[in-house]
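Since the structure comes first, as structure tokens, the remarks are kept for the end.
One protein chain omitted, others in place.
Up next is subunit A:
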Amino acid sequence: MRVGLFIPCYVDQFYPNAAIATLELLEKLGVEVGYPARQTCCGQPMANSGYEHLTDGCNELFVDNFAEYEYVVSPSGSCTLHIKEHLHTHNDEQKALGIRKKIYELTEFLTDILKIEKLDASFPHRVGLHQSCHGQRGLKLAQMTELTANPFSKPVTLLNMVKGVEIVPLNRPDECCGFGGTFCVAEEAVSAKMGKDRVADHIQNGAEYITAADLSCLMHMEGILRRLKSPVKVIHIAEILNGVKETVV
């Protein structure tokens, strides 16, 4: 099984440890992983701001980089969803449509394609799980509280395979953190308030770490936590599932 690893731009630049953990985890599970060096971004920052017409360059790069792989895997629900819903190419639309079908966010790839049942990892901490909106409501990684339907959660299934993890209950288990791409600066007041409220829910419920399948939300909440000088840390779910070691970078 040849998997193309898509590391979104801001993960590449700011959170290499999450990317390394994703790579190592997939390798440990016997997956042959390729990382196309010429990758940049899924194009979402422009598209969500109304400039989808400026994403042609990103789209063409993405298709060139990933068309050859059997699967594409990314440690970001939001970027994965964007590719799934909006990837096009002027050269060979079938290639783009193919990628849209074979791209997976990391946790769903582990539960649905690799169908893993155990993990060799331990993380003896109280963890608050942030359900990132695009992963949850877009990719349906977990059931949504709005719907009348049976509960399930792919990230929780995986966290339960890690020794020592205690998932803390939240008052609002699937409320948005307020990041929203350029929303975080264009609507600064509401965005920051949403972030503060989300972080407070985790703190009140005794979380030592906040984890998620999306670093954009974690980056937002980390910004708030650090301003508050809170001891609570953020950590990408790949790092917990891979077994956290000393910081590599």
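To be clear about the criterion, contacts are C-beta pairs under 8 Å (C-beta built on N, C-alpha and C of every residue); 3 or more make two chains touch, one makes a residue touch a chain; residues count from 1.
The definition used in the following text is that contacts and distances are computed from a predicted model.
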item	value
Undisplayed chain, where the name is taken from the UniProt record, one of "Lactate utilization protein", "Glutamyl-tRNA(Gln) amidotransferase subunit A", "Chemotaxis protein CheA" or "sn-glycerol-3-phosphate transport system permease protein UgpA"	"Lactate utilization protein"
Residues in subunit A touching the chain absent from view	7, 9, 11-17, 19-20, 23, 35, 37-41, 43, 45-58, 60-61, 133-134, 137-138, 144-149, 172, 174-176, 178-197, 219-220, 222-224, 226-227, 248-249
